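Here the complex is missing a single protein chain, while all its other protein chains stay put.
By letter and in written order, the chains are A and B; residue numbering begins at 1 in each of them.
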Amino acid sequence: MRREEFLENIRHRTRYGRYKPTKAPDASWTPGRRAAAREIGDPAARFLEELEALGGHGRRVGGLEEARDYVVGLARSSGARLLVRWDVEELERLGADGPLREAGVEVAVWRELEDFREVAGRADIGLSTAEWAIAETGSLVLESGPGKGRAVAILPPTYVAVVPVERLVRTVSEAIRMYAKRNSLPQNLCFHTGPSRSGDIEQSLATGVHGPGEVHVLLVD
Amino acid sequence: MEKTGERARREGIESGVEGFNERARRALADPELHDSIALFTRKTLKGRAARLAELPDAPGLRERAYHIKQETMANLDRYLAQMADAVEERGGNVFFAETGEDVVRYVGELARKKGAKVITKSKSMATEEIELNRRLEEEYGELELEVVETDLGEWIAQLAGDAPSHIVAPIMHMNRRQIARVLSRVAGEPLPPDVRALAGFARRRLREKFLAADIGISGANFGVAETGTICLVTNEGNGRMVTSIPPVHVVVMGIEKLVPRFEDLEVFVQLLARNGTGQKLTVYTSFITGPRGADELDGPEEFHLILMDNGRSKLLGTEFEEALYCIRCGSCLNVCPVYRQTGGHAYGSTYSGPIGAVITPLLKGDREAKDLPHASSLCAACWETCPVGIPLHDLLLKLRSRQVEEGLAGKAQEIAFKGFEEAVEHPAAYRAGARLGRLVQRPLVRDGSVRRLPPPLSGWTDFRDLPPLAERSFRELWREGID
Partner (left out) sequence: MRVALFIPCYVDLISPEVGVSVFRVLRSQGVEVVYPEGQTCCGQPAFNSGFFKEARGAARHFLDVFGGERFDYVVCPSGSCTTMVSHYYPFLFRELPEDLERAESIGGRVREFSDFLSNVLGAEEFGARLEGRAVFHCGCHQRRELGVLEEPQRILRNVEGLQLVGWENEELCCGFGGTFSVKMPEVSVAMADEKIRALEKSGADTLVSCDPSCLLHLKGRLDRTGHGVRVLHLAQVLDPRRGRVG
């Protein structure tokens, strides 16, 4: 159907009268005990708490050096053979590539990869940074862009993000409003909240069903 | 001679509720199903209550959601045009599909053009509604397409040849032993009824498909008119795979999924997760705008947005319009006491529970789902739980009324309620009826109750006792004087 015809049908129909409903009851929306609504005191502490509650691993580190040691230590202890990472300035500064290679871990950088599927699909660890982190929910805000492959955070079974602590925002609303003000959105924007999970089988939690089952976030001071 | 099936169907229409009752009986006889539903609803509702309590102003959020949807529907033509323009500006393709058939043809021809072999799908009720998978395989058989559902539940349903029984939790009706049987058949070896083992098998199997897919198809939880963005919420990561890895991404979106502005998502994303699955946010809440940039390595090179009507626009401007506000959180199913007894398959339609009982006849026609508006005790728990405040119970009533106007209620009911009105409007007739009742009931009363009545009242007495009409009515007691 042509666009004009399709829209004309809808335009025609929306011109009828409107019906005003009765107001839905608030009973189940205003639970008696409101104790659960809580303020976000220290955003970093709250972020870590939320992430842990989802089964993720979070840590606040004193600087890039500590972050690097964490990443290298994780790769070593998990027996990783290949790590794939974003090609961004911050991860250059992290300087983990050298120590990783020394530890016998191959490092693939998201830049002119022959076949990204093959590389990311084979990688044991994906490493990225994040645009923002949301305290209220323990979420990472990931933007796609040059050097910032989506697959890094989705194909490897373990995913690590290194995020400067000043990139924390408090709430989901705050994060969405921030993007609402932008003129142009990235092709892919993702609020990534904890390990991949499914409750499809008897509501029992299964992690890492398709995406990473292990998520580590380092908040760097 | 008339075929038995046809006669049964006609009689089903005449008696009003045959199809649902028949399927409900099967469900009620299945104790495993009852346990599965109880487990699911208990956990989900507990989570929902906790997540709503955390919000500083949950009722306010719902109020905003309702008004945003109201505004959207009143200006839907404008917002659709805006969305289409925004997508095209970002290099995407937009197709306006009047029917499910239009969607099938668009996707089929696209698959042909691309020489596609494997299509991965992330969970989408819109494509369930139009049976996209089956129709692609039937109508485009020569392409030998392999269409793979990738949401764990949807995949298991697809393998089992089952339809989803819940908008959010497709295989809520199965337990782990039943699931293990389905997956063992596919694995060619016995898999243990262990959640980790079963999920692990799914991960390995579906990983191959994700990497091999030529086209990824997703639905859309929301579409943003202002930016041309589609918002997709998933937990497993399959949605992110389907929309990031294949070179082509096709979105099938019902036209009612629009919201005007990106900032509106602040309301809907939170309501959907908290109300639907009892999460603050789903694991992957993705916002996708057009195809990937020239300098990006992954992400789709082509982005196709299919805006599907399929009966929705008929509701615009009518007293049924609010049914279009639905964000498919599934909460009305979870609280519905009927759904909780029967599960989703009893409804015999893609959408089940109260919202299914409302939109199925609205989209497909009253004759196609004649029993569904009656599959409710009108308790209004659906209305109470709905995150956008759809008065579902009122819509069910209006649908019942529409059936009566269309003459679908059947002669017996028409006569009965005509008589009812006569009696109610004439107190003398009402009292005479009561006297007659007292006389007629005498042989039926045993040990102080009525145990057997003829149809349709046998619907009561087959299962419950009925106290007889009192010897003296309240009116008579009143006239005598109450001490």
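Everything that follows uses one rule, which is that a contact is a pair of C-beta atoms (placed from the backbone, for glycine too) under 8 Å apart; a residue touches a chain by one contact, two chains touch by 3 or more.
Every value quoted in this text rests on a predicted model; they were computed, and no experiment measured them.
**Student:** Given that one chain is not shown, which residue among B:Lys43, B:Arg78, B:Lys117 or B:Arg402 touches it?
**Tutor:** In the complete complex, the chain left out is touched by residue B:Arg402.
**Student:** Would you indicate which residue among B:Ala74, B:Ala187 or B:Leu378 is in contact with the undisplayed chain?
**Tutor:** Looking across B:Ala74, B:Ala187 or B:Leu378, the contact with the absent chain belongs to B:Leu378.
**Student:** By the contact definition given up top, give the residues of subunit B that touch the hidden chain.
**Tutor:** 16-17, 20-21, 24-25, 28, 337-338, 340-342, 373-381, 383-384, 394, 397, 399-404, 409, 413, 417-418, 420-421, 423-425, 427, 430, 434, 437, 449, 456-457, 459-460, 462-470, 472-479, 482-483
**Student:** Name every residue on subunit A in touch with the hidden partner chain.
**Tutor:** 22, 25, 27
In the analysis below, only the chains that are shown with their structure count from here on.
**Student:** Over in the complex, which subunit B residues touch subunit A? Could you list them?
**Tutor:** Residues 36, 39-40, 43-44, 49-50, 52-56, 58-59, 62, 66, 70, 73-77, 80-81, 84, 90, 94, 96-98, 102, 150-153, 156, 169-171, 175-176, 179, 195-196, 198-199, 202-203, 206-207, 210-211, 227, 229, 235-238, 240-241, 243-245, 255, 261-263, 265-266, 269-270, 277, 279-293, 295-299, 307, 309, 313-314, 316-319, 321-322, 380, 383-386, 389, 391, 394.
**Student:** Within the complex, which stretch of subunit A touches subunit B?
**Tutor:** Listed in rising order, the residues of subunit A that touch subunit B are 1-3, 6-11, 13-19, 21-31, 33-38, 50, 110, 113, 116-117, 120-121, 136-137, 139, 144-146, 148-151, 154-155, 172-173, 176-177, 179-180, 185-206, 208-212.
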